[in-house]
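Report on the structure given below.
A single protein chain has been omitted; all remaining protein chains appear in their positions.
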Amino acid sequence: MALSQKTKEAFLGPLNINNPVLVQILGICSALAVTVQLKPALVMGISVTIIVAMSNVVVSLIRKSIPARIRIIIQLVVVAALVTIVSEVLKAFAYDVAMQLSVYLGLIITNCILMGRLEAFAMTNNVLDSLMDGLGNGFGYAWILVVVAFVRELFGSGKLLGWQVIPDSWYVANGGFYENCGMMLMPAMALVLVGCIIWAHRALNDKENK
Amino acid sequence: MKMNTESNIYTIVYATVLVVIVAVLLAVVNQGLKARQDANARLDQQKQMLVALNQDFSKSDPAALYDSLVRDTLLKDGDKANIIRFEVDGKTKYILRLHGQGLWGGIGGYMALDEDKNTVFGINFNHESETPGLGGEIVTEKFRSQFFGKHIKDAQGNLRSIAVLKAGKIADEGQEQVDAWAGATITSTGVSDMLASNINEYKDFLGTECCKKECCKEQSDCCKEQSDCCKEQSDCCKEQKECCKEQKECCKQEQPCCQQEESGTSENEKED
Partner (left out) sequence: MEKFYEIWKKFGKNFEEGGKMAKLSSFYDAFDTFLFTPSTTSRRIGAQIHDGSDSKRTMIIVVLALVPALLFGMFNVGYQHLVATGQLATGLTCALWWKAFGFGLLAVLPYIIVSYVVGLGIEFTVAQIKHEEVAEGFLVTGFIIPLIVPINTPLWMVAVATAFAVIFAKEVFGGTGYNIFNVALITRAFLFFAYPTHMTGDSVFVRTGGTWGWDSGMSAVDGFSGATPLGVLATTAETSAMPVDFWTAFNGLIPGSVGETCGWAILLGACLLLMTGVASWKTMLSIFGTAALTAWLFNVCGPDTAVANYPWYMHLVTGGLMFGAVFMATDPVTSARTECGKWIYGALIGFMVIVIRVLNPGYPEGMMLAILLGNAFAPLIDWCVVHANINKRMKRA
C-alpha cells in the first residue's frame, strides 16, 4: 500500500525538519531528567512514542464526537489514562526502570508534545495520519533522548546500558589517569548537550536551505 | 441523525461516559497487575538484604534464595525500624534496617549481624541523592567491605556502634572504626551518625549487657554510680533481666526494681 505524501510527511517531518525537541523546543523537562543513563532514556522514548501514537489514534477516532468546549479536558483524560496504564505495566514488568523514571513517567501527561500533537493534529486528521504523526513525533523525541543519554552515560559513568565501556584500569583510583565527568550526571549538562544538537541541526539545515 | 455536540446535556453525558470508561479500564489494569507490582517492590528489598548478607544472587533466583534464608520477623515498625532473622549456612543472622541523613538527602541500608548481635556479618547502603563519585560511593563494595567483621559493642558489652572516620583519626577507646570515603566527609559522618542512632534505637533488641557483666558481677559504675540503672528502672535493668535474676545479690538493695521487672523479662526472652 502506497502511503500518500501527507502521511509520509506526518511521519518523517518530526524526525528532522519539524522535530518536537530541536525545532519546537517541547518536552525539554523530561529530556533533562531521564537521560543520565541510556536504559531509562530508551524506555522513556518508547513509552512516549506509544502514548503519543495511541492517544493520537484514540482522539482521532472520537474527534468528531468531542464537544469543542471540553476538548482539552477530554484529551487530557485520554492521555492520563494511557500514561497510568503504561506506568502500571512498567512497575509490573520493569520495576527498576520504573523506579528510575519515577515521577517523570507520570509527568508524561503534562509533556507538551502530547497535548500539542493532539490539539494540532489528531483533532483534525484521520486515524492513519494521526498514527503516523504520533509515531513520528515519538521517535523524533526518542532519538534526541538516546543521543543525549549515550553521551551522558558514556562520559558521566563510563558505561553504556550498564556495561563498563571505559576500561577500569584507566581510572585514577586504579592508577590510571581518567575520571568520569560528574557534570554529565547533572541536568545542566543535558541542556548543554541538547543545545549542541540544536546547534548542529540548525547549521546543517541552514546549509541545505542555501 | 446529526447530534448537536455543543449542547450542555451532550457535553455532560459525554464527559460522564468517558470518565466511567476510563475509570473501569484503570481499575481493571490496576487489579490485574497489583500482585506483580507488590512482588517487584518486595523483591527489590529482598535483593538489598541479600547483598547485606553477602549472598551472590546473579546466577540464582533472588526470591527463592531469600525464602530459603529468611526465618522470621522480630520487629516491624512501619518503614523505618525492623529486624528480620535469617539463617545462613546453619548460622543465625539478624538484619537491622538503617535510615539516616547524608549530605543532600536520605541514606539508608541494611546491617547483618551475627548471632552474638555484635559482629557485623555484612552491610548494604543506599542513598537518594549523594554526589556521584563522592558520597554516592558508600554503596560500593570497597566501602561496605570495611565493616565486615567489626563489632558494635566494646569488650564490656556496651553498645558503641562503629565510627566512620577520616584516615588518620582514631576513634574513642573501645569503639571500632572504618575509613571515611575520601572527599565525602559529610556523607561519611552521616553514615557514622546513622549507625550510632539506629543501633541505639535497636538497643532493646541488641541488649546493653552492662548489667550482666559490670553492674552485677563487679558492681561497677552501672549499679553504683549510675543509680538510674536499677533505682529509676531505666533501660539498663528494664531490658536485661538476666542480670538481676541470676545475680540477685547485686541488686539486693534495689530489690523493688527487680521484682517489678520480673514480668517484662519473660516477654523479652521469648522474642530473643
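Letters A and B mark the chains in the order given here, with residues in each chain numbered from 1 onward.
Everything below uses one rule, namely that a contact is a pair of C-beta atoms (placed from the backbone, for glycine too) under 8 Å apart; a residue touches a chain by one contact, two chains touch by 3 or more.
These numbers come from a predicted model, not from an experiment.
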{"item": "Among shown chains, those touching the left-out chain", "value": "A, B"}
{"item": "Listed residues B:I83, B:L103, B:I123 or B:I138, member touching the removed chain", "value": "B:L103"}
{"item": "Candidates A:I46, A:A94 or A:M186 - the one touching the absent chain", "value": "A:M186"}
{"item": "Sole residue of B:K34, B:R71, B:K142 or B:K166 that reaches the chain not shown, by the stated touch rule", "value": "B:K166"}
{"item": "Interface residues of subunit B (partner: the chain not displayed)", "value": "103-104, 131, 133-134, 166, 168, 182-183, 185-186, 189"}
{"item": "For subunit A, residues in touch with the removed chain", "value": "172, 177, 179, 181-184, 186, 192, 195"}
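Definition applied: only the chains that are shown with their structure count from here on.
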{"item": "Distance between the centres, which are taken as Cα means, of subunit B and subunit A, whole angstrom", "value": "40"}
{"item": "Complex contacts: residues of subunit A adjacent to subunit B", "value": "64-70, 73-74, 77-78, 80-81, 84-85, 88-89, 91-93, 95-96, 99, 156-157, 179-180, 182, 185"}
{"item": "Interface residues, subunit B side, partner subunit A - complex", "value": "3, 5-6, 10-11, 14-15, 18-19, 22, 25-26, 29-30, 33, 36-37, 40-41, 43-44, 131-133"}
